[in-house]
Structure formats: C-alpha cells, structure tokens
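Apart from one protein chain that is not included, each protein chain of the complex appears where it belongs.
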Amino acid sequence: MIWVNTVVQGILLGGLYALFACGLSLMFGVMNVINLAHGDLAVSAAYIAIGVVAVTHVPAALSFLIVVPIFAVIGYVVQRTLFQAALNRSVLTTLLVTFGLSVVIENGLQQYLSANSHSIDIGSLVSDSFGIGSQITIAYLDLVVLMVAVVVLLGLQYFLSSTANGRLIRAVADDPEAAQLSGVSYRHVFGLAAAIAFGTVALAGLASGMMSQFGPTTGTDTLLLYAFEAVVIGGLGSLWGTLAGGILLGVAQQIGAQFSAADQVLAGQLLFLAILVLRPQGITSRREPA
Amino acid sequence: MSSVDQQPAASDAPLPPSAEPGEQVKVTRARRSTLWAGIAAIAVVAILGDLPYRVHSGTTSLLAQFFTLVVMASMWNLLAGYGGLVSVGQQAFIGLGAYFVLILAQHGVGPFLGILPAALLCGIVGLPVWWLVSRLRTGYFAITMWVIASVCELIISQISSLGGGTGTGLPGLPSNPTFLTAYTYWATLAVTVIVLAAVYYLLRSPVGLVLTAIRDDETGARSIGARVAWTQQLVFLVAAIGCGAAGALYIISQQFVEPLSAFSVQWSAEMIFITIIGGIGSIEGPILGTIVFFVLQQTLSNEGTWYFIILGLVAMVVAIWAPRGLWGLISDRFGIRLFPVGYWLRRPADGTLPAPKMPTDTQLTP
Partner (left out) sequence: MSELTGGPPLLQVRRLSVHHGQLQALRGVSLSLPAGNVQAMIGANGAGKSTLLRTIAGLHRPTAGSILLDGSDLSRMRPERRVAAGIALVPEGRRLFPSLTLQENLLVGRTSARPGPWNLDRVYDLFGWMRDRRSQHAAQLSGGEQQAVAIGRALLSNPRVLLLDELSLGLAPVVVRRIYDLLPQLIASGLTILLVEQDVSQAMRVASWVHCLLEGRITLAGAPADLTPAQIEGAYFGIGTGNGNGNGAPDGTTAAASGRPGSEGTPGAIA
C-alpha cells in the first residue's frame, strides 16, 4: 500500500505549495503581475529568519512573527514604487523588472552568503512523526504546515469576501479604472495585495526552510516553478483552486519520486504541461487564462 | 534600392494629378551614408576574420564568447522586441543545440560540421513547442518556456550516454589548442555574420513589416489583417534555430557540457539584460548591449558576481525609464541607423513637399 502513503505525502506537500502559490496568484489576478522573483523572496525570508533567530534568540518556530510582517511592509513599498513604475510602462516591463529583481536577489545572496545550503533549525521537530497503520508516516512538521496553509487560505478567503478591503481588492482586480472613478486609490489596493502576497510567500519560505535545505538559487530552481505550476493546475481566481493545484502537484511529484529524484520534479512539470494542453483554465477555474 | 520617382511630365500632355513640373520626391530604403556603412561592415568582418593570425588566443576566445552572446541576444530581441513573445526559456534551445552537437559527434560527425544540423534540429523541435505555447498570454508564455527548458534538462540528465547529470566531454575536436581556438572563433564569426544578415534581411522583407507592426502595436497589427500568428511562429522557429546554433558554439568552446549549465536560466538572464540595456526592437541594440555586458564583466570580474547584480539593476532601471535602451537613446538623438531597415523620405532641395493638386472638373470628365 505504498501508494497510499505516497498520496498522503503528496497532500502534505500540497499544502506548502498552495501557500507558495497563493501570493503569486493574488498578484497576477489583481494587478496582472507575474512576479518572477517570487521564489527568491521566499528564500530571502528564510535567510532573514536565520539571521533574526541568531540575533534575537527567538525560537525558530516563532520567527515568522517577526519576518512575515516585515515582508508584508516590504511588499507594499516595492509594489507602490518599483512594480507600479513598471506597470505604468507595460505588462512586459513588469515581467522584465521582476526577472531582474530575481537575478539581483539571487546573486546578492550568493555574494554575501555562501552557496552552501542551509535550513532553519527547529530541532527535533523536523523529523518527529507518527504513523497511521503500518504504511503511512506523517511528519508533525508537514502536518502543521498543511494546517497552517489551510488556515491561511481560509483567512484569506474570508478577508477577500467579507471585509471592506477585501472587497476593494476584488473590485480593483475586476476594473481598476472603474474603482478609481468610485473613489478607490487602486495603487494603494495593489499595495495591499502585494503586502499579502509577500507576507504569505515569506511564511511559505519559512515553512520550506524548516522542512528542507535551501540555497541562494533554490528560489528560481524550484520554488517559483512549483508555485506557478500549482496556480496553473488549480486555476486562477480561486483560492481553493490554488489548494487543489498545490495538492495535485504534490501528489504528482511524490509519485514521480518513487522512480527517481529527477522524476519527482519532472512528474510535476509533465502534469503542468498536460493541464496547459487539455484544460488551460485549470481544474477549478472558469476564467480563461491564456 | 527601390525608389519612387515622380518625373516631371512633358509640357503639353495632361499632367497626372499630383505632379508639378520640376518637383521630385524620393522614397528610398537607404541613404548614401548607408553605402559607406555597408563597405565598412565588410571591412570589419574581414579584419575580424584575420584576427586569429594577429592576436593571442585568449583574445580570440573572448571574442568568440562575445559573438555567441550577440547571437543569443539578437534572437531574444527578435522574439520579444519584434515578435512580442517574451521568453524566459530560450536556454531550452541553447542546451538542445549543445546536446545535438554532442550526439552527432558521438556518431562521428565532427563538431564543426554539426553546428548547422544541430541548429536545424532545434528548429524542428521548435514546432511542437510552438504548438504547445502559442496560445499563451505574455506571462504564461514566459514561464512555460522556462518549464520546458527545465523539462529538457531533467530528461537529458537521466540519459547516461549523454553524460547524465554530471556531463561529458565533446569528442572529435582538433587536438591542437591554437587551431581549436581559431576554428572555434571562425565558426562563431561565421554564425554571427549569418545570423545578423538573416535578421537584417528578414526585417527588410515584407515579414519585417509585419514584425515592426507587431513591435509597435500587436492589437493594431491584428486588426489590419497582418498575419500575426504565422509571423510569430516564423520568428519563434528562427529564434530556436539561432539559439541552437549558439548552443552548438557553446559546447564547442567549452569542449564539455552538463545539463545544469547548458539549460541554465542564466542564459536568459544574460540575453534579457543585454537586450534591455542595449535596446529592444532594433538590430543594433543587442550588439551595443553585449558590448556593455562585456565591459562590465571584464572590469568587475574580480568582484565575483557583482557585475551581474549591477547589470540586473541597470536593466531594471532602463526597462522602466528608457524602454528603448541605449541604442534607442542614441538613435533618437543622432538619427542614425546602422542597419537600414526603415524608409527615408527625401525632400526636394528647397525643403518643401509638393502640395497635392486636386483634380479640377475638366480633368475628371474624360
């Protein structure tokens, strides 16, 4: 019954991927920005967490309390300055600027930190696990991350559907100009969306940093593509789609992992390409992305 | 040089509606300065070809690197600047070009002979890839190309006959290092000249008109019935072939290949930064950008990857505030074009343009 365990591991992994993906999806859905630096932001957050822990001696598991708000603020500022300036030019420009940002962050990390891989040390929590039956092993950390991901997505869903600011984000995503005419500063709302995106990706980066090793190039090597694949598989415009996409990606990867490490990544990518060909709007979405 | 001359008519015959005696307006592809530029270009190529006899092999090797980058940047410029297709995954074709050369070499086809077939094979691979990505919007297109490059990398890293994940050397190269460097250089120079000439003639052709229209306004181009999709496919395939050729040159110059470097997104980073800084949407831009890249790289090479960080920052700034890049600034200021792909309107010496002459009633009635 090894396949059951494989699927379970995939689901657990899917929570993390959904957490990665929701920020990317939000920025694309609201302001049409594909943030190619998305993965690098996650890695930066992990590095910063290590630094914060070293300086303040806060327990590593609580480092997010400091890092996530910082990233949210950074997100707001970067959106209102850099990304907005690029958006004012064209969509192409934002793509190029986020790509440039990604390269700059990565090389910057490589300059100042070694190319060695690190992880956020949370002690034995990493490997503690429990079993269900004889075949299924669930690591506590993985389960916690999945629960955090679901809670965050639920919270985000509530925020978007039931609060005034959430309503503004949805309105601006529909029609920024009409929002302006109704008295909404769409630039400010873009900033809010970016703040949420940066905050969630920081959280995801911390979670990932606890679960596994990372290095300066992990952001572009893996995380960005995984987040993007989860978004496409699940479909834009729905947070539950993002969760579904993350889980499907995770399961596909775990199935591929049964064959080899390279096949783990490959399986996810082939699923992505298949969805792109067969159902480009994603599993859950009705909107056409392409 | 096509020109449209309106000759003064004979004195008593009825005049065509818009000519006045003695006036002439010419529409031409090039000016006299272009003739000199053309001669200069041939001279430059001749000098460059002569170089291996004159300079140290380190220099020729560096120049070969330079030219390879020019080829890659020109291809990205063609794709993005003219075709409107922003790809962050051209490294797929660079890597494939390298590995096709490897496969051919492993089967006895000398590496230099393998450049052309490898490039063409990349073009063939480009067909199903285009089918996959052609409908995708800007951002999706960009990242999907990246995913495809990653897929190629992952698949090849599992093929042990091609060296697997650790890579392998390229067989069949000449053993004399001086000859090797010289041949590599000449091959690179030849590819560069061919690629630039191809781009130049492409942009001068009717296809080039469509491309320029797409460059200026894709929606507008579609709305006037230009065959945008067909043209984009053509450009995509040309870029695949060009990048494949660059990859072939890469493996020859390295004499070794491994999936991680061959399919690295670093290639895209270089192509994109070079083109942005040099100037997207013109032939001269990528060349200028490569020069800037090289100068930065050589002067700051001791500081690790600082040159790349600076390059990235400059590219970001240029993308926002000087979207047509350095060459855009220069050519706007001084009005020069090295590669004449547009049209010049030559006015009569007194600076006036002939006024349109409306037909009188007597001219309309036969």
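Labels A and B are assigned to the chains in the order they are written; within every chain, residues are numbered from 1.
By our rule, contacts are C-beta pairs under 8 Å (C-beta built on N, C-alpha and C of every residue); 3 or more make two chains touch, one makes a residue touch a chain.
Keep in mind that this is a model prediction, so the values were computed, not measured.
Displayed chains that the missing chain touches over the full complex: A (touch as defined at the top).
For the options A:185, A:213 or A:260, the residue in contact with the chain missing from this view is A:185. Which of A:2, A:115, A:164 or A:278 touches the hidden chain is settled by the complete complex: it is A:164. In the full complex, the hidden chain is touched by subunit A at residues 164, 167-168, 170-171, 173-175, 177-186.
What we mean here is this: only the chains that are shown with their structure count from here on.
Mean C-alpha positions place subunit A and subunit B at a centre distance of 35 Å. Contacts from subunit A toward subunit B in the complex involve residues 28, 32, 34, 36, 82, 85-86, 89-93, 95-97, 99-101, 103-104, 107-108, 110-111, 220, 224-225, 228-229, 232, 260, 262-263, 265-266, 269-270, 272-273, 276-277, 280, 289-290. Looking at the complex, you find that subunit B touches subunit A at residues 80, 86, 88, 132, 135-140, 142-144, 146-148, 150-151, 154-155, 157-158, 165, 265, 268-269, 272-273, 276, 304-306, 308-309, 312-313, 315-316, 319-320, 323.
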